[in-house]
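Every protein chain of the complex appears in place save one, which is left out.
The chains carry the letters A, B, C and D, assigned in the order they are written, with residues numbered from 1 in each.
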Amino acid sequence: MQEAMINKAKQLLADGTVSRVIGWKRGEFAYDITPAVFETAEELEKDFVFDDFTSANVSKYLVKESKKEGKVLVFLKPCDTYSLNQLTKEHRVDRDNIYVVGIPGGPKLDIEKIKAKGITGITSVKNDNFTLKIETLYGEETMPFYEAVLDKCASCKSKKHVTYDELIGEDGDTLESNRFDMVEQLENMTSQERYDFWRSELSKCIRCNACRNVCPACTCENCVFDNPASGIDNKAPADSFEENMFHIIRAFHVAGRCTDCGECSRVCPQHIPLHLLNRKFIKDINSLYGEYQAGADTTSRAPLTDYTADDCEASIVHERGVE
Amino acid sequence: MQVNDNKEFQPLIVAFCCNWCSYAGADLSGTNRLNYPTNVKIIRVPCSCRVNPMFILRAFQKGADGVILCGCHPGDCHYTSGNYFTRRRMTLLFSMLDFLGIERDRTRVEWVSAAEGAKFAATMNEFTEAVKKLGPNRRLEDLRCRKQ
Amino acid sequence: MLRISADKIYELLGAASAAQTVYIPSEREDGEAEFKKYESGMKLTNRLNTLRSAKDFFFPQTEDLVEFKVDGKNIEISDVRKESEDFIIFGVRPCDARSFTILDKVYLVEPVDSFYKNRRDHGTVVTMACSRPAETCFCQTFGIDPTAPEGDCSVWNDGSYYYFKSNTDKGQKFIDSVTSLLEESDTAELDKSIEKTKEVMKKLPLANLSTENFGGDKLNEYFSSDKWAELSESCLGCGTCTFVCPTCQCYDIKDFNTGHGIKRYRCWDSCMYSDFTKMAHGNPRLTQLERFRQRFMHKLVYFPANNNGEFGCVGCGRCLSKCPISMNIVKVMKALEVK
Amino acid sequence: MQRIGVFVCHCGTNIAATVDVKTVAETLGKEPGVVISQDYQYMCSESGQNLVKDAIKEHNLTGIVICSCSPRMHENTFRKAAAAAGLNPYLVEIANIREQCSWIHKEIATATEKAVILGRAAIAKVHLNAPLTAGESPVVKKALVIGGGIAGIQTALDIAEAGFDVDIVEKNPTIGGKMAQIDKTFPTLDCAACILTPKMVEASQNERITIRSFSEVTDVKGFVGNFTVKIKKKARYVDETKCTGCGLCTEKCPMKKVPNEFNMGLDNRSAVYIPFAQAVPKVATIDPNYCMMLKTGKCGVCSKVCSVGAINYKQQDEIIEEKYGAIIVATGFNPISLDKYDEFAYGQSPDVVTSLELERLMNAAGPNGGTLLRPSDKTHPHTIVFVQCVGSRCDDSKGKPYCSKICCMYTAKHAMLIREKYPDTEVYVFYIDVRTPGKNFDEFYRRAVEQYNVHYIKGMVGKVTPKSDGKIDVQASDLLANEQLHINADMVVLAAAIEPDKTARPLATMLTTQMDTNDFFTEAHPKLRPVESATAGIFLSGACQGPKDIPETVAQASAAAAKAIGLLCKNSITCNPCVAHSNELMCNGCSSCEKVCPYGAITYIDKEFRMPDRTTKVRRVASVNPAVCQGCGACTVACPSGAMDLNGFSNSQIMAEVDAICK
Partner (left out) sequence: MNKNLKEQVLRSSGVNVLKCMRCGKCSGTCPSYDEMEYHPHQFVYMVEKGDIETLMKSPSIYKCLTCFACVERCPRNVEPAKVVEAVRLAAVRQQDGNHLSPDMIPEMLDDDLPQQAIVTALRKYAK
């Protein structure tokens, strides 16, 4: 696949279709891959990589890149195409200036899950028929492939590219996913249990803003949390309230816009399951206002900028669930 | 708010009222001398759709024990559609607060028309009682703001 | 050297914690390690290092500085400083131990930061030598020997025993407080284990990373390098690297209106943030490139320039594993070096 | 530094009896920024206002807080006072310590405490108030009247008279509306056509009036003074400019079996038709549902006989776009459908008719040339029963909850006319109440009873049964005699309730005006602004606002015209300054705000920005038209970056209030 992608990129660079390529660049180790812009065939040959660790959603870079001179080629996994559609819909990217090559999706691997097994000194990770062979400074280790799959891939919602100019490989379909299971599990807890769960999770937050800055829906010119004029800006969670505040408001701002790409949880250095907040909104929207998948198209009205005269009342929150 | 051993807990309730219906409804309950507790403090907004979730969280941060939003009845919005947006926004926000384990009875949306002075007073009485039962807001408070 | 058999280490921690609070690195549910207050039953982690560095103990993420109260038209100012209690951080890795030396150079020089000093004076740092370095480790680059840790008291673990050596009075006091549990022994076994570690050190992927091309005199060489654009291109501008870094020491001061007064507090800042050092006229570093450059220039050039060649990095490797897009100081060093 | 004045009103004892106003004034006087805090007996009185004005001047105040009654009462009073003293009127805040404090609380201690908190919130807000200046927007000096009935015609004539251009859009081929179908008018019994048709002609001849018949409004954009309206001119397959209205085509048209809507379907017309002799414009229209040429392509008779070549089978609907400064809605009414009232046998017997059908049956231009004959067998009816309140005054599930207002009078008129013309006919009127408030109305009704011996029976018809002999059995109660009656009638006339025209609701949506649950347009104020809608620049004329008889309709039509003229006279209008505005530096251009704006006040522009790093960047940013924005604030919450804010109710102002209250 990597070969095919490099060839495609080289071809499109050569024939002048595009002037830059957004992809992933090899790092120091087996897994530390950095999204990067490539401009020449040599750079591609040298550093372009596509493997089990190229999980980063690069669509957000298009906000910046699509406004530069010349067309940009971007390789998007199915989940990433939803993000691009949403950005297109919100006029945050110039779609005409983007050449999308759809590539197959995951499942991608989570190095943190490997390290959490106590495996250290990792020098290489190989997938041998769904068993990971991990070379380390202290000898070889193995673990089942699926135990190291990223959470976002484990609950994949779609293998379908919703926007592309060209595909490498076959397009897939949307999937029946179990992505709301955990949300439901929490909903079935008592209020106190939920409170305890979220307190223990959110208290880990160090406000590094990685979740926000990686989020393709968070592309504000100036985030309210960075803007002293907003009245709610803060830099560090000085109190448990501020941990709540940041995550509630952020989830609310992306409600109806979040494509559930899962990047927020992937990048959280503290492993807070932030995607659950977004999924809660998605689940509520689906059940209260009809199925809605942000980014599935570029024209539909988002649930929060829409209404019907017979929407349910807010008291529905009081009427359902356990106490 | 303060809890004294010999004094009943007095919750602080912030009520956002739209200018055209609910604020007028609140005025009407005054004109008709319909009592509701002093715990309720009203903030006038042009339309319920002006109420940003930030305001609600801010109220809880600064010590409110309950927040209630009042607007025109759906279909009667002075601005045609404002309260429909409010309804969706608040449904989702309240659901999220519930998801985070914040007590459901601390937040509420009620549609009160300019003619419903009695409903306004009854709603405020009822809501204050409900919040009183919950006791002080602890799950969504900012400890720095707690009154000594 | 004094030692205690590995199975008795919790006895020792228990004894120490009777006198003062002891923090140890222990694992939490998600497999990451963090420093926690020792209570009986707790286990030391097997992870090499904690997710967050140990700098929190002396330089916490947020800290109240002063309070104002407004009464009518009068303002009343109150000092909120409290004398810290004595505490022990057990199991600090050599890299983190060195980070304190770096922070000291910032906060203990005139004007001394009394908040920092207060904590520093009351904390005893008990370091733990490394035996299983990770691929992300490059402390050697900055002259740190992970088998010979600094700190008030150094500890080695060869698998069967923990060996103790005090480096300061505070360290000696710690050893004295648990001396009844320790036994005198030779270090033959330990030396063997150290040798083994040193062998691994040589094989580390970053073992050859060198600082020879960096230092206080390299300002002109690197400041205008065209590499910065490429390196910073994918930077998200989040503060992960800064907040897990043991040596990042920047903070911002903010006021918070509590409704019954104003709390002035400081909190960590990150040079990666768009509002870093924002002043009335605006932000001196307008683009992510400049902010990105700031972080690495600070560690590799500005800091050594002001501190007799000492670098502002200890090679702990946290930013290598935590950066969401895997951009880090190693990649920067390697990219800049290429002539 | 702010210099804020606080003024606490006693409102006699209204406030002072439960709120310790002295303490309130004293406590608030200690708030930061407050330089003067006073209390006074009646702050809204002239001397009270003078107190405020003097304080503004003396202390050079930058903002004032009035602790008094509801801002809905006196906000404007104090804004004007502030303006008179040289302070921007939007630097005034009101703390409502009467309706929302003194009147609802009993304990002085707690009420005073609350008053102080409300005062503090107002002070916190006024600290952040910015002086606002109302913007101006130009007025297009042309009005649109939607509906060409008597209401629309009168409104148009009055506006034209005042010297402004006015367009009438009428969905039917002719103007005239319901009044054109009516035979005589009460209480004077003059002929409707005699008084209406001259007005129709006047309208068609007035050079300031353009009649757009057979047209419908399809889209309305814009705002007061500046509406852009799309009008669909439906294809009538006849060139209006050529047609002379000679009527030859209508005579020659072979398709003659088309129910004649002008005569309520009681007779037929041809496929090409002119609704009635005095139609304006007097132009033929081809009904595409019946025209053989249009349906099958075979015929073409009308085209052949037309000497001026006005027939054009290829005509298409046409969309016209026009700009107007004011819009007057005059969409009128219709009788309700009687399908669900089985008991009255409407639909079972042709001799059970509605009142409007009776009008046509009695009209000289009607199906029987003015002789009242039973529709079934064209015989002269000897017993006629009138039933009042059919579908009016009902429970919501059974019909219309309101009184249709005109039925009592037109029934008296019908009864009287029949008795006058056919003295051998017995006329019974079943009524629940006879409602005749109006000049000479009750006299008129009494005349029907006393002079014409119409049998008025208090009671209701319970069941109407057509019999095999062609008669109709009417079973009813006579409440005063306490007996049940059976009347062997020849005809039954039902006073059907009236309802707004079906086109009104979609129109209301286009105009963003409000309607009540019965689809009548809601006036801006039921007493004080009865001819204006709540949406600026939209006025209401005639029965679209509620049931009305002709004199009332004409009165309201002229009133609506006067209001519209008042608007058109202005060169520009002052806008509400409490509108949204977008901070372009923070705006993402994501379009969220635009989607929630009910007025279409937000547009996007690509704007060049000089970045702090001296580069130029073109960004899509939102721009609010302050003349269109009504200040609801929906956009401010839809905006994730907080770029959108609302003057007078900004994020920081509301949060300052929250903070002050939660202190």
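One rule holds in what follows: a residue touches a chain if its C-beta (ideal position, glycine included) is under 8 Å from a C-beta of that chain, and two chains touch if they have at least 3 such contacts.
Predicted model only: the values in this text are computed from it and were never measured.
J.: Over the full complex, note down every shown chain the hidden chain is touching.
T.: The chain that is not shown touches these displayed chains: D.
J.: From the list D:80, D:234, D:382 or D:458, pick the residue that touches the absent chain.
T.: The one listed residue touching the chain not shown is D:458.
J.: Could you tell which one of D:26, D:239 or D:343 touches the chain left off the display?
T.: D:343
J.: If the hidden chain were put back, which of D:3, D:221, D:252 or D:393 would touch it?
T.: Answering carefully, the residue with contact to the hidden chain is D:393.
J.: Which one touches the absent chain: D:76, D:484, D:518 or D:572?
T.: Of the candidates D:76, D:484, D:518 or D:572, D:484 is in touch with the missing chain.
J.: If you put the missing chain back, which residues of chain D would it touch?
T.: 343, 389, 393-395, 397-399, 430, 432, 458-463, 475-479, 482, 484
Convention: only the chains that are shown with their structure count from here on.
J.: Based on mean C-alpha positions, which chain is nearest the centroid of every protein C-alpha shown?
T.: B
J.: Go through A-C and B-C and name the pair with more C-beta contacts between its chains.
T.: More contacting C-beta pairs are found at A-C.
J.: Between chain B and chain C, what is the gap in Å from one C-alpha centre to the other?
T.: So the centre of chain B lies 46 Å away from the centre of chain C.
J.: Determine the centre-to-centre distance between chain A and chain D, using the mean Cα coordinates as centres, and give it in whole Å.
T.: 51
J.: Counting only Cα atoms for the centres, state how far chain A is from chain B in Å.
T.: For chain A versus chain B, the centre distance works out to 36 Å.
J.: At which residue positions does chain B touch at least two other chains?
T.: Residues 53-54, 58, 62-63, 81, 85, 89, 142, 144-145 of chain B touch two or more partner chains.
J.: Multi-chain contacts in chain A: which residues touch at least two other chains?
T.: Residues 222, 224, 230-231, 238, 304-306.
J.: Could you please specify the touching residues of chain C with respect to chain D in the complex?
T.: Residue positions touching the partner: 70, 72-73, 257, 259-260, 282-283, 286-287.
J.: In their shared complex, at which residues does chain C touch chain B?
T.: For chain C paired with chain B, touching residues are 256, 258-260, 263.
J.: Which residues, counting only chain B, touch chain A once they are in their complex?
T.: 53-54, 57-58, 60-61, 74-75, 81, 84-85, 87-105, 107-109, 139-144
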